[in-house]
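In this view, the complex is presented without one of its protein chains, the others remaining in place.
Let's look at subunit A:
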Amino acid sequence: MISLRHVSTTFADRNKKPIAAVDDVSLEIAAGSIQGIIGFSGAGKSTLLRNINLLERPTSGQVWIGNTEITELNAEDLRQARHQIGMIFQGFNLVNNLTVLQNVELSLKFAGVKDRQDRRRRVAEALEIVDITDKTQNYPAQLSGGQKQRVAIARALATKPQVLLCDEPTSALDPFTTASVLQYLADINTEFGITVVVVTHEMEVIKALADNIAVMEAGSVVEQFQASDLRRAAFSPRTSIGRYLVSDGISVRRAGQPGTGEGFDPAAESFHDYDQKFEPARHDTAEPRGHKIFAAVEGGLR
């Protein structure tokens, strides 16, 4: 369904030195599956996700969705293609001065749905999927974080896309809200067969949601496995993240107490110095990225 072929994305750092945020990544994402991409801050996973809908145009390589080579499209065709690629963000990115209804309606307006009645009907449908039916006239500031993300999901689904890109969708949410949002994403995947790509640094999220998992480090996909592999006794992942995923979670050594011998031992992984190990390729997720994001885009929306 989604095919990334030798995708690289290079940015210039403050000293104009080129930094490869994404370095020759090839990845096949099956139609109807949930693909997880996990990595530490600066691993390039967010940039890779943005490469799929060309919010960030790759410096080299090809991006295919179905039979369309996205990297080949002109600005207008890319715009049309994006109507079929929904996206949600860590910071929700709703328009604060529009109501819930108006926010969801935006994606339909942008997709060229002219008839207002038609738009309103489809907004209602989309909001029903995420169980937000009584807050349509509220503004984002009047919603909880989880509700905001559900509105963002409805906004992304309203145009009935084939693909849903999720950039750290639950990183701003508490564990219970996270669980609820993940359930919606899983249900949407099952019910509509939408291919879901989730980028996150949250181990729980990737474990709970993904069918297939790609581990990113320093711009490269360093390991790939299926979620079902995690339950196989013989499975021994090569990366720290892989080992974390098969473990029982974090275990910290306390002086004078015997360790349980189980769980994930950060000391054994020298996690404490991973900052030195990987030079962060770039800002990672919803931290404000200034206007830089527009600099390298699809020749503008000219």
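To be clear about the criterion, a residue touches a chain if its C-beta (ideal position, glycine included) is under 8 Å from a C-beta of that chain, and two chains touch if they have at least 3 such contacts; residues count from 1.
Here, contacts and distances are computed from a predicted model.
Engineer: With one chain of the assembly withheld, which option in "Pyroglutamyl-peptidase I", "Lactate utilization protein B", "ABC transporter permease" or "Fe-S cluster assembly protein SufB" matches that chain's UniProt protein name?
Structural biologist: "ABC transporter permease"
Engineer: Among A:I2, A:L48, A:I65 or A:L94, which one touches the chain that has been omitted from the display?
Structural biologist: With A:I2, A:L48, A:I65 or A:L94 as choices, the missing chain is touched by A:L94.
Engineer: Of the residues A:I29, A:L55 or A:V123, I need the one that contacts the missing chain.
Structural biologist: Result: among the candidates, A:L55 touches the missing chain.
Engineer: Residues on subunit A that touch the omitted chain in the whole complex?
Structural biologist: 53, 55, 78-83, 85-87, 89, 91-98, 106-107, 109-111, 139-142, 152, 155-156, 159, 165, 286, 288-295, 297, 300-302
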